[in-house]
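Of the protein chains in this complex, all but one are displayed in their positions.
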Amino acid sequence: MAEPSAGAGAVERALAVLRGRLDARTTAFLNSCVRCGLCADTCHVFLADSESESMPAHKVERVARLFRRYHTLLGRLTPGFVGAQNLDLEALEGLAAAAFGRCTLCGRCALNCSVGLDPSTIIRFARTVLGAAGMVPKGIRANADLALETGNNMGISRENVLETVAWLEQDLRDTLGDPAAAMPIDRYGARVLYAVNPREVKFFPLSLSAAATIFHVAGEDWTLTSTDFDITNYGYFAADAAAARAIAERLIARAEELGVEELVVAECGHGYRALRWEAPEWLGRPLPFKVSSLVEVMAEYVDHGLLRLDPTKNADRITLHDPCNLVRNGGVIEEQRVLLRAGAADFVEMVPNREDNYCCGGGGGMLAASEHAAKRIEAGRIKAEQIRATGAKVVASPCHNCIDQLMELNRFYKLGVEVRTLAEIVADALVLPGQPAP
Amino acid sequence: MHATTLILLAAMVTSVAVFTALRFRLGSVPAPIAPARGSAAAGILYAFTFAFAPWAKESASRHLPSYLAGIAYHVAVFAGLVRLAVSLVGPSLPSLANGVIAVLAGCGLACGLALLVKRCTDRRLRAVSVPEDYFANALVNLMLAATLAAALRPSTLPVFQIVGAVLVLYAPLGKLRHMLFLLTSRWVLGATFGRRGVRPTAVRSRSDHG
Partner (left out) sequence: MSEITIQGRTFAVDEEGFLQKPELWNDEVAKLLATTEGVTEMSPEHWAVVRMIREYYLEHGNAPMIRLLCQRTGINLRTIFKLFPAGPAKGACKVAGLPKPEGCV
């Protein structure tokens, strides 16, 4: 499999990171794995391909061997005995294939590790080492760079955002038959800033329209922003701390500038995790506003009676895919279920679910790493089988990244389902003001 | 005091010193800043209690024989280390205690050997194993054999002390150092899942909307 070619000095740069001082968390994890191997079949990649290289323990061990060589006495004195390995180009290439091609950072193995360590932290460290060598898949790197350069990962201009929102707003008024319906943008002092995934603005605006409908009906005091609206963070996938921080900081600064009380993150797993859980650590300070997922906010609207839903409007059987970064790594577990129970007539869980759910196969930035596309589809077989077993006609997932992968799985594995965001399903179930209750 | 007791004492002091140095060098994990959804304390408590239940993790429930063997192995090692420490202050134990140690060490040894056989024969495990994995397992098995022997025949106690001395001196150097680091790992990961309200699952917050 072709990895991005590493330029001159790549090994030296990677070595400088590897030999540097590691944080306590990563060091503890790297010193904890005993290679019991019981993690193997908790990983969707291993379940799909049965290759020993896909075992979490194997992926961890690739990194641990390098770690032992440069950070332990036995690794220096008796490298063969403890399997310590020198960092060279071959080791880097193996590492890249494992850290980007066989791991989606979903953390299912962490939840199931018999020792209690988190392999995804170790793989993230491997990605940092690879980043120093210039060996991050070019799709992931390009998305991070475009976001740094233009403020969003698709390079969408402010004018294009404004025109798109005006177009969607007109559509919203026509659909609701309500000339007062609005999609406020750049409004200072709104209570809520709703930030989105650029793909919603550029290619997939149905979810944005759905969210606008919901905010409007719930009577929320909200705004969009025409600049720095991007919730995604490919710097995080690249495990490039400086880029991840710079990308998150823009949206945070914009929210501070607008003076909102709450930043509501559209349906995007890693975006939620990055902004809700990681960004305060990157910035070294608490954020002056609350960070929520749209899923949480919609569930609260339903709880408070601000949205009335008619489940019969979503009559087909619906199942739910739990995005790893929102659920297992983000803690948003029950809200999506509240919405589907209230807004769908036939909601069935896939097994396993919630924090035990299998990754769709597209996590960790893998969707942007074209060189690993075949592996991604292969690893998605576990998810495809889960979906098929439910007999559902619709798969709901509160994550655009998962949705793209699920759409591909749908076609490749011929599942015959429709893949939708939660907001679209909730919007379809809405009982509008003035309409009789169901 | 016997010469072997002195050697063991020196080895234990050295080992504790090295482990302390390792722990010191590890440093601390910075206190998290993002507001918690659940409870870090609950997560840590869970990680050190119910998370050990055979049904708590797939790695255990799907591989029950391996997991239970691992538990028996570790319980025996713990008993052996306690017996080693006790041997510093007085060589003989009441027969009941000796009996318990003999049973634990015997079971632990059998499990340790079984795990060694598994590591040698399982294709997947071989793929992740390094020579030290076999060595560390064998060394611990030897210690358990010596524990068993000392429980059955008190005259072999000096041998047990010497084997024990080798083990505790070696422990901080190779994979056996996980006995220190796993405490931090479990603590940190438990706290993370707890804070995020994942495990144990936090009650859904119903806050200030509307």
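The letters A and B name the chains in turn, as written, and every chain counts its residues from 1.
Here is the rule we use: a contact is a pair of C-beta atoms (placed from the backbone, for glycine too) under 8 Å apart; a residue touches a chain by one contact, two chains touch by 3 or more.
If you're wondering where the values come from, they're calculated on a predicted model, not measured in any experiment.
Novice: Which shown chains does the hidden chain touch?
Specialist: A
Novice: Sort through A:S52, A:N160, A:T227 or A:N353 and give me the one touching the missing partner chain.
Specialist: A:N160
Novice: Sort through A:K202, A:R250 or A:R308 and give me the one touching the missing partner chain.
Specialist: A:K202
Novice: Can you say which of A:L47, A:A142 or A:L283 touches the chain missing from this structure?
Specialist: That would be A:A142, which touches the missing chain.
Novice: Can you list where chain A touches the absent chain?
Specialist: Counting only chain A, the missing chain is touched by 2, 139, 142-143, 146, 153-156, 160, 163-164, 167-168, 197-199, 201-206, 232, 268, 367-368, 370-374, 400-401, 404, 407-408, 411.
Just so it is clear, only the chains that are shown with their structure count from here on.
Novice: Measuring centre to centre with CA averages, how many angstrom lie between chain A and chain B?
Specialist: Between these chains, centre-to-centre, one finds 35 Å.
Novice: Under the stated contact criterion, what part of chain B meets chain A in this complex?
Specialist: Spelled out, the residues of chain B in touch with chain A are 26-30, 32-35, 37-38, 47, 51, 57-60, 62-63, 66-67, 70, 122-125, 127-133, 135, 173-175, 177-178, 180-182, 184-186, 188-190, 192-193, 196-199, 201-202, 204, 206-207, 209-210.
Novice: Residues of chain A touching chain B in their complex?
Specialist: Against chain B, chain A makes touches at 23-25, 27-29, 31-42, 52-53, 55, 57-58, 61, 65, 72-74, 80-83, 110-118, 276-281, 284-286, 290, 297, 299-301, 303-304, 306, 327-331, 333-335, 338, 354-356.
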